[in-house]
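The other protein chains are all here in position, but one chain of the complex has been omitted.
Going in written order, the chains are labelled A and B, and every chain counts its residues from 1.
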Amino acid sequence: MNLHKLRNLIGNYLFVIPALVLFFTFSLYPFFKVFQLSVTDWDGISPTMHYVGFENFVDLFTDNPVFWLSMKNAGYVTFLALTAQNLLALLLALLCDREIKGGNVYRVIFYMPPVLSGIVVGLIWNWIYDGNYGLLNHFLEFIGLQEFTRAWLSDSKTALTAVSVIHMWKGFGWGFIIFLAGLQSIPRELYEAARVDGASSWVVFKNITAPLMIPVFMLVSILTILGTMQIFDIIISTTGGGPGYHTEVPITRILSTMIGSSKFGYASVMGVVFGLILLAISMIQIHVSRMMRQV
Amino acid sequence: MDPVSVTDNLEINYEKIKRVTVSFFTHLFLVVVSVSCIFPLWWAFASSLKTQETVFNDLSLFPKNPQWQNYYVAWTKADFGLYFLNSLFYTVTVVLGVILISSMAAYAFSRLQFPGRNALFLVLISTMMIPIQSASIIPLFVLLNKLHLINTQLGYILPQINGGLALGIFLLKTFFDDLPKELEDSARIDGCGRFRVYWHIALPLARPAIAVLAIFNILAVWNEYLLAMLVLSSKSLMPLQRGLMVFQGAHITQYPLLMAGIVITVLPVLAVYLLLQKHIIKGITAGAVKG
Partner (left out) sequence: MGPSIKNIISLFLILLLSGCGTGQKQDPNTVTVWHWMSDREETFEILAQRYQQETGITVKFELFAPSEAYAQRVKASAQTNTLPDIFGILGEKRDFASFIKSGYVADLTEEMNIEGSAWKNRFFEKALAVNEFTEGNPHGVQPGMYGVPLDVTTIQMVYNKKLYTQAGLDPDAPPKTWEQFIAHCQKLKDAGIPRFVSGFGEIWMIDALASNLAMNLMGEDKVFKTYKGEVPYTDPDWVRVLSLFKQMADEKILVEGGVTMVNKTAEQTFANERAAYAFNGSWCVNVFKGMNPNLQYAAMLPPAVNVSHPVKIWGGAGSSFMVNKQSERRAGAVQFLKWMTDNAQQVTLAKETENLPSTKSSLDDILPILKEFADDMDNATHPNLYPVHESPQVTEAFDKGIQSILIGEKTPQALAEEVQKLKEKESRKKSS
């Protein structure tokens, strides 16, 4: 390789060096350390620890039903988010896509929930769901559906769904913005041509909008899965993982193993396994998205 | 009356009624959702004007005796002036850092050739998907200590820049991938070096994607507190969220003051979002539709 080419190559690398330096220092190195800790029995405090090999991993896979229950719970919330939350976001985006009155105002309003801090969200929703004085129960009584009133966050049947609603309420704003952006990039001429041909709204959506929006759907669904599986601050400020284990999620389990049981090594294993599962899911999604676009 | 025109009239009326009803329900739906979004912020605002004794009893949407002084008390008691400036500094620095560093890297991944390009890209992106936050905070602390960055602004800023890189690179690379090459090619022919092409041509065109990145990271840095608690000790370096902690005691939460503090911290973000959202819509389009 001649000098000119070498200089060129170095120049190219320089563009990515700052990012790589930061990444190796602040992401890769700590992650590597965590991986190291996952094969020990460290308690988080003492300067000594013992190597336990893959004992932690084995235990996690064979003898920790609570962790997998928490994965199931997170999966349930994610499923709801992928469907109900994103459908809502899509619907709102479709409505705001047309030249609707106050479109800009709505954009700002729908972005308010994501901006709010967890404290306010927790306080408000605890009040809405309260068993005795909550707004939801008051409303149900008001419209004559008393028999449905209950302590939403303490009832084993409704606790997880109630928490999911909070998460979806807080999250739909992001999906809304992204969907709206995607919709606005579809050339209007396509719609006009379809209308001239007499197509109904549903046909227009099915044949024009949806296919063009596939990449956007994929982006939103990846972000939704990643964000929802890691849910935890809403849980902590409303149910604390209860009643029983009904609203436990992977992150709350990791935290309680790390801090409550002082089993830092074991908690690291949970983190690593959880991360790898999320990585696998995302990779599959990206692959599917690439395949669908070639269709 | 002519039977044909009667039917025509009926049809036209039917169409009109349908349109009006649909429009009515559409607006009703939008309004209902909007109310649910505004309500918490309004409640926080109303609560900030009540007193500790009445904050949970008085359910009015606006108290009869608004305690406007709560805002003054919150501002001074929580040293908001100092923390505000700190947060402003951190936010600007981190956002600038993320934009500069990730756009350069994204440009390289998109337009420049070098061995290991694809592999490096995948590795960088994958960090977005691994939630090692909870467990890696202690190794991160140990590392920062080794680098003598504990209780320094740099030690607080660098990890946050790093945190925003993955999404930034992902978004901007897909954006750059779709820029027509002609502009850049003609600039190259004119003798512009890589960097000038990147700076003067690619980057300005990427303004929408940059706006997206900006709002994402602004919100993240503005609301950050765990890293602050871990890395910083001196009050003079603390960000906004530290100010809010003053009102959240281990046992006593001073709700009206806390709510005032929250309103104070939320308004700037909403203001910035208002300014940037025009760009954002265009931004996410390009990144996502092709992404």
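Here are some notes:
Everything below uses one rule, namely that contacts are C-beta pairs under 8 Å (C-beta built on N, C-alpha and C of every residue); 3 or more make two chains touch, one makes a residue touch a chain.
In this text, all values refer to a predicted model and were calculated from it rather than measured experimentally.
Note that of B:Lys18, B:His200 or B:Lys278, the residue touching the chain absent from this view is B:His200. The chain not shown here is touched by just one of B:Pro66, B:Gly81, B:Gly116 or B:Gly249, and that residue is B:Gly249. Within the set A:Ser164, A:Thr238, A:Ser268 or A:Ser282, the residue that contacts the chain not displayed is A:Thr238. In the complete complex, the residue from A:Thr83, A:Asn104, A:Ser156 or A:Asn207 that touches the missing chain is A:Ser156. Although one chain is not drawn, its touching partners on chain A can still be listed: residues 43-47, 63, 126, 129-133, 150-156, 159, 237-240, 242-245, 256, 259-262.
By the touch definition given at the top, chain B reaches the unshown chain through residues 52-53, 56-57, 89, 92-93, 96-97, 100, 137-138, 141-142, 145-146, 150-154, 156-157, 195, 199-200, 204, 225-226, 229-230, 233-237, 245-254.
Heads up, the rule we're going with is that only the chains that are shown with their structure count from here on.
Work out the mean CA point of chain A and of chain B, and you get 16 Å between them. Remark: chain B residues 26-27, 29-30, 33-34, 36-41, 43-44, 100-102, 104-105, 107-109, 112-114, 120, 124, 126-132, 134-136, 138-140, 142-143, 158-159, 161-163, 165, 169, 194, 198, 219, 223, 244, 248, 258-259, 262, 265-266, 269-270, 273-274, 277, 280-291 touch chain A in the complex. Note for the complex: chain A touches chain B at residues 9, 11-13, 15-16, 18-20, 22-23, 25-27, 29-31, 33-34, 37, 44, 88, 92, 95-96, 100-101, 106-117, 119-121, 124, 169, 173, 177-178, 180-182, 184-185, 212, 215-216, 218-220, 226, 229-230, 251, 254-255, 258, 264, 267-268, 271-272, 274-276, 278-279, 282.
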